[in-house]
Every structure is written in C-alpha cells, then in structure tokens.
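Would you mind keeping the following structure in view while I ask a few things?
Only one protein chain is missing from this complex, and each of the others stays in its spot.
Presenting chain A:
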Amino acid sequence: MTNKALRRWAPAVALLAAGTLGLTACGSSGGSGSGSGSGGSDADAVQSALTKGGDITVWAWEPTLKQVVADFQTKYPKVHVKLVNAGTGNDQYTALQNAVQAGKGVPDVAQIEYYALSQFALGKSVTDLSSYGAKGLAKTYSPGPWNSVNVNGGVYGLPMDSGPMALFYNKKVFDKYKLPVPTTWDQYLDDARKLHQADPKAYITSDTGDAGMTTSLIWQAGGKPYKVDGTKVSVDFAGDAGTASYTKVWQQLVSEHLLSPVPGWSDQWYKGLGDGTIATLATGAWMPANFSSGVKDASGDWRVAPLPQWQSGQSASAENGGSSLAVMQASGNKALAYAFLQYANQGAGVQTRVKGGAFPATTADLNSQAFLDTPFPYFGGQQANKIFSESAKNVLPGWSYLPYQVYANSVFNDTVGKAYVSSTSLTDGLKAWQDQSVSYGKQQGFSVG
C-alpha cells in the first residue's frame, strides 16, 4: 500500500523539487553569484567528506608523502589513504593512461609533473578544481608552478613542489682530484675531462638522454624552442640560439665519452651517486629528499652549488620537474581527494614535506627565514635552501612546454638518444625530435608551424 502511494506521489514530489531548484537557480543567476555559490557547496562537501571519512588511493612517487599520509590519517581517523608508487614520471603516466582508458583502477589522486599536466587536462583525465575554491589560491603559490597548473582557464592541480635547478656535486670527489666547483658549463666540461682522466671509472655526471634535463638546460641557456598559443604550437630547435649553446658543450661531453652511460633512477645510478663514480647532478631543488632516501651511504659527501652558467657572469636558472597533485576525473570521491590535496599541498602537509627535504611551491614557506636557515645534515649542514631560493628568483621567464610533452618525451630516446650511442650529432637528433613532435602535433589537430 505504502509502496503504491509512494509511487504515485514520487513524480509529483520530484517535479516540485525540480521547480524549486529552478526558481532558486533563476534567482541567483541575476548576479555572478551562481559560480561561487556552487563553489561554496563543493567546499562544504570537502569539509563534510573529511568528517564522514572514506577511502582514497593516491599514486605518487614523492617520498615525503608517506609521512603526510600518516599524519593525515591520524588527524582524520575515518579517512584511509592508500599511497601507491606506480613508477616515476613516464612509467606512472603510462600506468595512469592505461587505467583511464580501461576505466578501472584509476586512483583518486595522482602526482603529475608540471610539464605533463596540460596533456592530462586536454585529455579530460583530471578534474578542474575551480569549483572547490582552487581559483583563489593564486597568491598562495609562487608564480611558476601556479602558471603550470592553470590550463585553458581551469585549475587542474595544486602545486606540490617546484624545481629551481642547482648543481649537486660530490665534494669528496672534487676535493680528492682538486677540481674547482664549476661556475660555467665550459669549466664543467674541463672538470669532466680531468676527472675521467684521473679515474676512468668516474664521470662528471650520468646521461643516457633525458628529455627533462635537456629541455631544462636549453631553458637555462635562454632557448625557447616551443611556442604555444592555445592550439597553435611551434617547435624549433634548429634555429634556437639557446639550443646551440647547449649542444656546443654537451656534444663534447657525449663525443669524448665523459658521461656515465647509466640510466637515471636505476639501481646502478643510485650506486654511482653513492660511490663517487657519478660526481655531479644538475637537477631540481626537489632532489634532496631523494638523496637522503636513496643514497644514504653518501651522507655528508654532497654539497649544493648554483647552476653553472652558459656565459660567465650571468645568474640564469631554469626549472626542472616539480609536480602537482591532481584529482582524477574518474575518482569516486572527489571531495575527499581535494581535501587531501589541500592538506598535503596547502595545509600542514607542506611543513612535514619541507622537513623531509622537499622544496615547497608555497610562497609563505619559501620566504620564511626558518626555511632559508634550515641546515641540511645530508649536505654537511649547508643551508642549501638559500641557493635554491636564489635559483627560483633567477628562473628565466617565457618558457613553455608542448601541450603533448609526455608524448614528445617518450620519443626523445628514439631520436636524440641516437646521439648517445652512434655517430649522429645532438643537433641532428634534436632536429629529428622536432620533426616527430611536429608531425604528432598535426595528427592531434594542433596547428603546428
């Protein structure tokens, strides 16, 4: 009986409810309040998700997140976060794209590097966080990372860290062979020769063709091979002056076999960083956390110096890597996922991560005296953040990545990689990379010039 009654009444009730909703919608559409109104309710949803609890899965390789997750769960006992390391960089993106394509096993939150975020945003795999109030965070983050998470008018992630570059060098090795800490890349080349001559097993650095490092060094040299304006894209390594400065020095390092042929992030690589056979590493300021977790044995051996310059007397820098945390479109609990993002990248999680050796993207933390004065026991007590912060200020403006940089980077070793194992020159390799990036862009419907 009651069932029957319900069935008879349900449509009427629904109609009534819809009518009221329509009325309120009409009422609020008079002003520009409708957007912020829905934002407010979504923000409330974030708060209630925290008290209600639930399970979320986070895919990330950033080591300091482990502590953040633990603290987050202590603070909100009803929330369970499953932290999964699904690989570093490209490996993780492949797994992520697999999952998105399959529509199954997609995490709620994923770590996505800045260079890759626009591709995921264009592919609609990640959620626009504007409705959760992310639009208003422009002042919270330093401009570089903030620009990177803004794609086509939406905010697709919260910046987790940033990667102003610096030169990490093994002081023990430099002292042993009485090498000067290089201030220019020419001097770096000189050191590379001397070091390898003194100890044929030791190399100045390892490089088997790393798209991220190559583009960052070209960036630092003032190059702008990529120009992006909406769907208009151009790629030009051949006529780019910064690229020419890079290849001039790097070609000699490659041709004279001064680079250790050990792929980055492999077991051999960590071993090399530990035993002095890889003497320097030019990379982003997020590296210290990886040093203290992956190369424990060499604690105290390493120091940080400003990045060598392409022209002496300058102080140019570039960003390398740096990641955001993004909420996946397929997430079943976006409100809770965003709550985790807020905690990790804006709230108490930031301090936890800074203590673990991460380099923040939040301006408040970057400018705090306590942050700048922090000694790094791993680097023999050096106040490395001063060098990183200085580097962050000197990052050259105007660089942009391709909106399909993940693909471009995946074919880097097919093209530029040839220069590392055959007589092909870096210049020819970069030209081949350019051609492939152009033809892919055309296939994907970009207008490529």
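Here is the rule we use: a contact is a pair of C-beta atoms (placed from the backbone, for glycine too) under 8 Å apart; a residue touches a chain by one contact, two chains touch by 3 or more; residues count from 1.
The working rule: contacts and distances are computed from a predicted model.
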Chain left out of the displayed complex - its UniProt protein name, from "Succinate dehydrogenase", "Membrane dipeptidase", "Sugar ABC transporter permease" or "Putative SUF system FeS assembly protein": "Sugar ABC transporter permease"
Which residue of A:Q67, A:T94, A:S293 or A:T363 touches the chain not shown here: A:T94
Residue of A:T64, A:N170, A:N413 or A:Q434 touching the missing chain in the full complex: A:N413
Candidates A:Y76, A:Y114, A:F174 or A:F446 - the one touching the absent chain: A:F446
Where the missing chain touches chain A, by residue: 90, 94, 97-98, 101, 119, 122-123, 208-209, 231, 261-263, 266, 268, 271, 403-404, 406-407, 410-411, 413-414, 417-418, 420-422, 440, 443-446
